[in-house]
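Omission of a single protein chain aside, the complex is shown with its protein chains in their original locations.
Up next, subunit A:
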Amino acid sequence: MTDTPTGPGGPTLAERLRGRSELGVCALLLILGVLVLGDALTMDTSFAQRGPVGPKTVPVVVGAGLLVVAVLLAVDVLRGGRGEAEGGEDIDLSAPGDWRTVLLLAGVFLGNAVLIQPLGFPISGALLFWGSAYALGSRSFSRDPIVAAVLSVVTFFVFDRLLSVPLPGGPLMGVL
């Protein structure tokens, strides 16, 4: 697994970090571990303790575990270990990542979160579907909005009326 020469006179730190974006995962685990440990250790348990194991114990174990795993993963990555990206039917791993699409999708999704209450689900849901399909490369301006609207309204009725899972109707459903 080790293809990086180590030892004195080896590559500089910058060289060793190149192509190791996976170290970002280690950093994330480290931050998460510090967060969990910090939260657990500052917890005031004197009044709430019931039984020999209080609410602190498990978070301390999990936090410590996160720190250990972060270090072990960093060692593995620096030795040349790689997490295998997940394959799939519609996934082409040879192509470079298309982050623009992902950002667009995230934006559309957040837009739905903001609009769902003022506009109601039938409208915000249709916008979510249309926007997502657009971000993913669909450019049929006659078909996409119709598909989006039908899907959104049908889903609203199935969930809100048939399955009694409440969704906000918004002004549109107030009219109908």
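Basically, a contact is a pair of C-beta atoms (placed from the backbone, for glycine too) under 8 Å apart; a residue touches a chain by one contact, two chains touch by 3 or more; residues count from 1.
The rule is short, and it goes like this: contacts and distances are computed from a predicted model.
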Absent chain [UniProt protein name; select from "Flavorubredoxin", "ATP-binding cassette, subfamily B", "Putative integral membrane protein" or "Ubiquinol-cytochrome c reductase iron-sulfur subunit"]: "Putative integral membrane protein"
Interface residues of subunit A (partner: the chain not displayed): 22, 25, 28-29, 32, 35-36, 39-40, 43, 45, 48-55, 58-59, 62, 65-66, 69-70, 72-73, 76, 81-86, 88-93, 95, 97-99, 101-102, 105-106, 108-110, 112-114, 116-117, 121, 125, 128-130, 132-138, 147, 151-152, 155, 159, 162-168
